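Quick one: this structure, given as structure tokens, is what I'll be asking you about.
Complex shown without one protein chain; remaining protein chains in place.
A and B are the chain letters, set down in written order, and residue numbers restart from 1 in every chain.
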Amino acid sequence: MTSVHVTDLVKDYTIRGGLKRTRLRAVDHVSLELTPGRTVALVGESGSGKSTIAKILTRMETPTSGGVKVVRDDGTEVDRAAYRREVQMVFQDPFASLNPFHSIEHHIARPLRIHDRTAAGEETRQRVLEMLERVNLTPAATIAPRRPHELSGGQRQRVAIARALAPGARVLIADEPVSMLDVSIRLGVLNLLGRLQREDDLAVLYITHDLATARHFSDEITVLYRGRVVERGPADAVILDPHHEYTKLLAAAAPDPERLGRVTADAPVDRDAIDNGACYDHFAGEWREAGVPAAEARAAVRD
Amino acid sequence: MTNLKPANTTPVADADPAAPAAPARSGWRSLLPTMTPWLAIGLALVGGIVLFGLIAPLLVGDPRQIRDQGLTPPSAEFWLGTTQTGQDVLAQLAFATRGSLQIGLLVGVLATVLSAFFGIYGAYRGKFLDDAFSLFTNVFLVIPGLPLVIVISGFVPRESRGLWTIAVVLAVTGWAASARVLHAQTLSVRQRDYVAASQVSGERPWRVIVVEILPNLLPVIASQFVFAVIAAILGEAGLSYIGLGASNSATLGTMLFYAQNGFALSLGAWWWFVPPGLMIALFGTGLSLVNFSIDEVINPKLKNLRQHRRRARRALRLERELARASRRTAAVKETDR
Partner (left out) sequence: MTATPAPPVLTVEDLTVVYEVDEPVTAVRNAGLTLHRGEILGLAGESGCGKTTLAYAVNRLHRPPARIASGRITFHDRSGEDVDLLALDDRELRAFRWDKLSMVFQGAMNALNPVGTVRAQLRDTLLAHRPRMSRKEVQGRSEEVLRRVGVDPRRLGSYPHELSGGMRQRVMIAMAMLLEPQIMIMDEPTTALDVVVQRDILREIVRLRDELDFAVVFITHDLPLLLEISDRIAVMLDGEIVELDTAAGLYRDAKHPYTRKLLGSFPSLSGERGAFIRTGVDQTAGAPTEERA
């Protein structure tokens, strides 16, 4: 089992416009913790830095400062070589994340081979079929030789999940895994992720802008606004009892069938006024300065 | 304007295990262009000329043999007549075609390798290397090709000006444009999630390039290879025509050069210059037709264009009828009132 400790993560992008160089802070002192068997939802609007965090966690970007530490249960740290085996990602768009040129089998066989999970040949094939069956793509033998364009969006996303799990991943980053899918199949895919998580005791980071699924799919929610964590806590507490103005705004804005025919006449909010620069931590039950590492916050609770 | 695709292309059901198994198809097959009359003509022309270049030199006599039957028109003995010095034009054409094809193939391969390396590898690695490669490519792009070729060819002494020299000169001056195109294509493919996904899976960079990116660029590369071959054959013909071609080889260009020097045109000896000229033109046509079909693989929209237009016309006609009928009923109602 593996857990992830993100401490004080900062990522700056340099934007070149003519001769001027401006710095854009995409991630601003974010701390997170992913533990086996738990799902943490990372919620925020586009541009809030949630995808940047996913890229840093999967080592597609390097942080400007701060660090990501991936630690196994026995206390050993996962090094560079084993990183990709431990930390995997499910991408948002299943229509873009599978190579149109290759068969489904290729997509799952490659990670198996790269990480020496199987010997070549028939054994790999058997493992691919097993992986496909695990994500409920049956009959696996007829799915494996197909190419991505012959599958529906939901089926493709299942393939993407199987690929992510193929190296034997312990940590799964799911970047909006269902937002491109038809609504009636979204819950099926989320349920599948939930089941796999329980079976493998995975640590999951669920990145989304959909508060309703964030609440029901995850144990813990971290709200991101303009690159900063503005609120964190147990899923129900954050959604049902939001403290930060931005979280309140998000919760109020999300469509909710329970509030049928809700009056929509309340005035728009001044976006600059709502950021108080602090983060409400439901675990600690108090406001904290943004950027205090999660571990410290938790430790404070335990004390 | 998003819903212009027919609704049946959208998979409606998700978990559909009962669906009949699709036949196993490899990605390679999708790279093959569909057979159209134009492609068939193109392939026939290219195939025929290549066969001619390969086989004919074994069957004809010595093209350099001088006879005293100068400038005879086509006859039973000499199917394409003779040159001023009594050489068999058919024999010359056979060897010249072979020489031109050699040059074309050589340059095509060299230019494609160069453009693929600088275009794809630079775009994939990004950052400094990309900037350096792009600058290098741009420099070659703005160098005026033909004058440089002339200068280089003129600079190399005639004795050492062999087939390879000419091929290298043509390749070096001809790869840059393709590299730009491949660079842009690679940038777009590299952005796709499946490339990121394979990197996250732990694939090594060379495998990402060769296995994940390259297959999706193959139609573009093939098209550019074909184009490079045409350009090389034409370029070499041009060089030879002005007397700067490879010294020890016979090509269609050298044939034209000698025809020009022998006053074939003013003497009305059409059989001397028409065959090599026609050969170049036909080969270029054939390759272009093949290239159009490859374009359809790159951009499937082109493939469906004609079919789409036909369907659109039919739909429009049927709908006009409906409108007319509904106008008629409206008119009837009006009079009833």
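In the analysis below, contacts are C-beta pairs under 8 Å (C-beta built on N, C-alpha and C of every residue); 3 or more make two chains touch, one makes a residue touch a chain.
Please read all numbers here as calculations on a predicted model, not as lab measurements.
Residue B:Ala312 is the one among B:Leu129, B:Val210 or B:Ala312 that touches the chain not shown. Interface note: of A:Val70, A:Leu190 or A:Leu224, the residue touching the hidden chain in the full complex is A:Leu190. When the full complex is taken into account, the listed residue touching the unshown chain is A:Ala212, out of A:Ile15, A:Ala120 or A:Ala212. Although one chain is not shown, part of chain A still touches it, namely residues 39, 45-46, 136, 182-188, 190-192, 194-195, 198, 209, 211-213, 215-219, 235, 239-240, 249-262, 264-266, 268-269, 271. Residues 1-4, 6-8, 10-12, 14-15, 308, 311-316, 318-319, 322-323, 326-327, 330 are the ones on chain B that touch the missing chain.
Heads up, the rule we're going with is that only the chains that are shown with their structure count from here on.
For chain B in complex with chain A, the touching residues are 11-17, 21-22, 24-27, 30, 192-194, 196-203, 211-212, 215-216.
Listed in rising order, the residues of chain A touching chain B in the complex are 58-60, 84-85, 88-89, 91-93, 96-103, 110-111, 114-115, 136-139, 142, 145-147, 150-155, 160, 163, 166-167, 182, 184-185, 188.
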